[in-house]
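Below is one structure. I have some questions about it.
Shown here: the complex without one of its protein chains, the others still in place.
In this document, chain identifiers A and B correspond to the written order of the chains, with residue numbering beginning at 1 in each.
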Amino acid sequence: MLKPFQLHEPTTVEEAISVLGKFGDDASVYAGGTELLLAMKEGLLSYDHLVNIKAIPGLDVVDYDESTGVLTVGATATHRALEYSPLVGEKFSLISDVEHRVANVRVRNVGTLGGNLCFAEPHSDPGVFLLLYDAEVELVGSGGARKQSVEDFILGPYETTREPDELLTTIEVPRLPEGSRHAYIKFGYHERPSLGLGLVARVDNGTLADIRIAVGSVGPKPVRVRNAEERLRGASLADLFGNTQSSALLDEAGRMMAEAAEPVTDLHGSAEYKEHLLRVFLEEALEEATRG
Amino acid sequence: MSEDHRLQISFVVNGRPVDTEIEPHLLLLDLLRDKLALKGAKRSCDMQVCGACTVLVDGNPVSSCTYLAFEARGTDVTTIEGLADGEKLHPLMEAFIDNAGLQCGFCTPGMILAAKSLLDLNPRPSVEEVKEYMRGNLCRCTGYKKILESIEDAAQRMQG
Partner (left out) sequence: MAIVGTSTRRPDYLDKVTGKGAYVGDLEIPGMAHAKVLSSPLPHARILRIDASKARALPGVFGVLTAHELGDMDPYYGSDIKDRPIIAIDKVRYEGEPVAAVAAVDLETAEAALDLIDVEYEELPVIATMNDALTDGAATVHQSNLCHESHYEWGNTEEGFAEADRIFEDTFTFPMVYHYSLEPHTVIARYDELGITVWDSAQHPFLVRNELARLFGLSLNRVQVVVPYVGGGFGSKSYIKIEPLAVALSREAKRPVKLAYSVEQSAKTVRRHAASITLKTGVRNDGSFVARDCQIRLDTGAYADNGNRVTDRCADQVPGPYLWPHLTVTSKGLYTNTGAAGSFRAIGGPQAAWASESQVDMIADALGIDPLELRLKNLGAPGDVIRQGKNPLDADIATGLKEAAKGVGWAGRGAKPVTQEKETKRGIGLACSVLNAGASPTSTALVRLHADGSATAMVSTVEVGQGSKGVMAQIAAEELCIPLEKVGVVASDTAIVPYDRSTGASRSTTLVGLAVQLGAKEIKQQLLDLASKHFEAPEDKLAFADSSVVFGQESITYAQLIRQMFGGPAGELMGRGYVTPQTEGPLKGLPVFWEMAVVGAEVEVNEKTGAIRVLRLVSVSDIGKAINPKQAEGQDEGAAMQGIGHTLFEELIYEDGQLLNPNLVDYRVPSFEEVPDGFETILIENEDGPGPFGAKGIGEGPIAAVAPAIANAVFQATGVRIKELPLTPERVWRALQAGTSGGHKVDALTEG
């Protein structure tokens, strides 16, 4: 059950950072709380101070800048806000597609994308699409602001580069290159995903002009698989599907994915099975993203 | 961590204003059940999976077992007790009764409220859309078939 804590409700980022700085490890940022409160109820985490950042005006922004092509998602924007935003649906449809399948309606209604990133639960969907977009987070601390790619931000299970006195303020998501298509395959039979594989592809003249691959939930953290992307880039679609040569190419890319994702054996399945699934879903996602 | 940190909050529950003083760590489910005597929302999995504790905050479903009560300040909260219009049952309630969409009833308040939020958003959902939206509300008794029929029936009643 939840132990008592002191609630702080700063109205500016600076104030929030100062409270976080003051209490250090005894304080936690509180945004949606869907992960944090669970862990606190279970006694896995314990804080004397929660810093509710939802009172900070503007931190729930979901805004698109046409000139830069960048979507700015504030730290307290909920999954639901992204799921139902017409703007996101139109220009960042991968986000709305995946968000629509995150957890359940109640969690999406309350949980935030920022909170999800900072909690870094390995069995989770959003990290994958953020990696595909080359998204960056902005963190503000007592020493000033810094930006970091989501890829570098997430270190491992429940671990990020965020310092105790830093606040993730925004997530910046650049648009995908014109003409890109995507696929996201989510697999598993538990409450949380066992595997998430996202793929973005741009086909030009029958060849794979550009490709991005990211994998989540199978290992310690979501990863981009750049060597597999490199290996597949430039391949002709005709060569990619349906012959032994292509199969060897996909096998190789699949192995690279397994290497990068570092599948672990857990309640969701064995590492071996997850590696197998990566190969299966790579092909499926490629077909989906390049079809038509 | 006691008296000093209490919060005064005001919100509306089932159309009636509530002013109360709470501790920050109080969960909405406990506020509703223990302080406001609204026992319709139930505690079951306690992990936001089952949906038995579902209530609507400004029309949208939340797991009140993992939702801090202070977050409800300034909102309009609907629990199952507030869904009927006096003696007149909500069409969802009528439909669940007529289609045998419940057995033990423990999941039912959350199930009906989740379905209400769905029909408010999408008045004529397909079966697939119902399944997708409702996947976070578990029922161990019915096998779901008659719940699906109840929701479909309610959608029709609410159109008509």
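In the analysis below, a residue touches a chain if its C-beta (ideal position, glycine included) is under 8 Å from a C-beta of that chain, and two chains touch if they have at least 3 such contacts.
If you're wondering where the values come from, they're calculated on a predicted model, not measured in any experiment.
Undergrad: Given that one chain is not shown, which residue among B:R6, B:R124 or B:R140 touches it?
TA: B:R140
Undergrad: Looking at the full complex, which residue from B:P24, B:P61 or B:P109 touches the chain that isn't shown here?
TA: Touches the omitted chain: B:P109.
Undergrad: One chain isn't shown here. Among A:K91, A:R255 or A:H276, which residue touches it?
TA: Result: among the candidates, A:H276 touches the missing chain.
Undergrad: Determine which one of B:L28, B:C50 or B:L68 touches the chain that has been left out.
TA: Once the missing chain is taken into account, the touching residue is B:C50.
Undergrad: Can you list, in ascending order, the chain A residues touching the missing chain?
TA: 1, 3-4, 187, 189-192, 267, 269-270, 273, 276-277, 280
Undergrad: So that we can see where the missing chain sits, which residues of chain B does it touch?
TA: 33, 38-47, 49-50, 52, 79-81, 83-84, 89, 93, 96-100, 102-109, 112, 130-132, 134-148
Just so we're on the same page, only the chains that are shown with their structure count from here on.
Undergrad: Calculate how many whole Å lie between the centre of chain A and the centre of chain B, each centre taken as the average of the chain's C-alpha atoms.
TA: Here the centre of chain B sits 29 Å away from the centre of chain A.
Undergrad: List the residues on chain B that touch chain A in their complex, please.
TA: For this pair, the touching residues of chain B are 1-2, 5, 7, 23-25, 27, 46-49, 51, 54, 57, 60-63, 66-68, 70, 114, 117, 133, 135-137.
Undergrad: Could you please specify the touching residues of chain A with respect to chain B in the complex?
TA: Chain A reaches chain B through residues 2-7, 33-34, 37-38, 41, 48, 50, 80, 103-107, 109-110, 191.
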